[in-house]
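Have a look at the structure below before the remarks.
One chain of protein is taken out of this complex; the other chains stay put.
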């Protein structure tokens, strides 16, 4: 990711800032300017709580450039409490313990080894949900 | 240039190996499988003598990635004695001394700073023609 | 729009062609297709390609390939829809000829994977996905499809080994195709023991990437008849899209673009899925083939794998797929695969498929996918007797 791309998406990456559609009330993440569900303009900011459940997951053994030394790692589709799915890595969990439906919560982590243009990328990953595990 | 691309074109780069069209006798450089002048198959090897004249030239001040530290340098369209034009750098000459029509000859030089995939690229450049300068 | 036929086909073997450049690969396929058609100079060329910028540092392929193929001066374009680029080139050529912009056009798909390192190729392939919200999280293209497969297994109760028939069928069919990259049949045992790439997807769930080029010459039906060539009509042609990121879809396990484009193409041809004699589907991964079968209406939802388990996708089954190896085993030169599918369907419909020939086939479907279901193009090809 280049510096402009990183800077432009920092709210999304660090605070899970998305949007809510004022027309159909769909919560949108990642944010986009037009609601894909009802085609209305959707620019109202909405911060997601960061909790969700695993919708699907995969243990990545063969990684793309920039992630080779992180492998193996777990990636997932996470269903956020407010509705939308997002794609993220899971962290602080043994790959064997991941299951569909597992409660997870968002944390901020370094995204990849090395850097492009001297940039160290941070962003969201998800880990097993602490609160719920205790409840 | 990646290693396979370099390896594949080494005859052209290091020996100015092109082709002669068996049908219309056009000499072709860079080589290609079909003669652009008469559309016949053209796979007969032809080695160019490496002498020619400057057809046009430019002093490059702002260089693309990989050539930054070589700048400024002179590039040229060279009309080979056998007919075709090719694109190459000029070397061993003061940019001020270059003129259209200047006799030049091919030499083998390192092509760029650094390397991709650990490859040091060699290829043709052209310099003012020694023989003719003496004649 | 005018009646359109495919009057020439050409292909290179899919392989690691270390000694052939991107451009020369395309030229070989284009020349072979023109020779097969008996045409010297088409009016237009459409080149499907995904990775030439990333791996060969070359764009402007329309003009480049036209010139090197001895066609300097003709109108030429590159079209890109990620892994479905080749099919997009066929669709453009179809529209140009059917719509009357020209009488003869060539569609060529070409991909040169081995000019970059494997890591570069993996990163470049991920550009088919959402750069900002999928690729930056370390998801390879395989990983995105693995997420679909894992969920599919969960929802419908399949085990990984149930996907075996897709790969076994593809390798079986490739074993007798001289242009295929992987010509060794595989066993159920080998499938089960295969190395994981992105769990649950293993090496043997995945198509093998390689260098290759394929081309077709497309002309008006009238011209085809006049030339006295074996006639394969393009009876239906359609494309449709979905979101690029899988997470942006409400039903990730339903390829809505496959549904839409196949329904449109079938309607144009005036037939239904039940009439199709064989299908060259986009089996980039075994899960992709299953989801395609379902979206096209060849199987109910959740039953694509069951169809394969029942033996119906083999050459003796109800709907043979990957009849010359598919992406899985013929090999997947990404932006070229969509044209290979069409070339192979024409081989079948002309009766030129050698020991893989399906007896008496008349209607074939080809379907190519760019991204994980994002851009899907379907063609219905019909033999005219």
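Letters A, B and C mark the chains in the order given here, with residues in each chain numbered from 1 onward.
Please note the rule applied: a residue touches a chain if its C-beta (ideal position, glycine included) is under 8 Å from a C-beta of that chain, and two chains touch if they have at least 3 such contacts.
All values derive from a computational prediction rather than experimental measurement.
S.K.: Tell me which of C:9, C:33 or C:66 is the one touching the absent chain.
M.R.: Looking across C:9, C:33 or C:66, the contact with the absent chain belongs to C:66.
S.K.: Looking at the whole complex, which of B:15, B:38 or B:70 touches the chain that is not displayed?
M.R.: Hidden-chain contact among the options goes to B:70.
S.K.: On subunit C, what residues meet the omitted chain?
M.R.: Touching the missing chain: residues 1, 21, 50, 53-54, 56-64, 66-67, 72-82, 88, 91-92, 95-96, 98-101, 123-124, 126-132, 135, 238-244, 248, 256-257, 260, 370-371, 374-375.
S.K.: Spell out the interface residues on subunit A facing the chain that's missing from view.
M.R.: Contacting residues on subunit A, toward the hidden partner: 1-2, 4-5, 7-8, 32-36, 39, 117.
S.K.: For the chain that got dropped from the picture, name the residues of subunit B it touches.
M.R.: For subunit B, the residues touching the absent chain are 1, 5, 9, 30, 36, 55-68, 70, 73, 75-77, 84-89, 100, 111-112, 121, 123.
Everything below uses one rule, namely that only the chains that are shown with their structure count from here on.
S.K.: Using Cα averages as centroids, what's the distance between subunit B and subunit C in whole Å?
M.R.: So the centroids are 39 Å from each other.
S.K.: Starting from the mean Cα coordinates of subunit A and subunit C, work out the distance between those two points in Å.
M.R.: 32
S.K.: Can you check how far apart subunit A and subunit B are, centre to centre, with Cα atoms defining each centre and the answer in Å?
M.R.: Roughly 51 Å, centre to centre.
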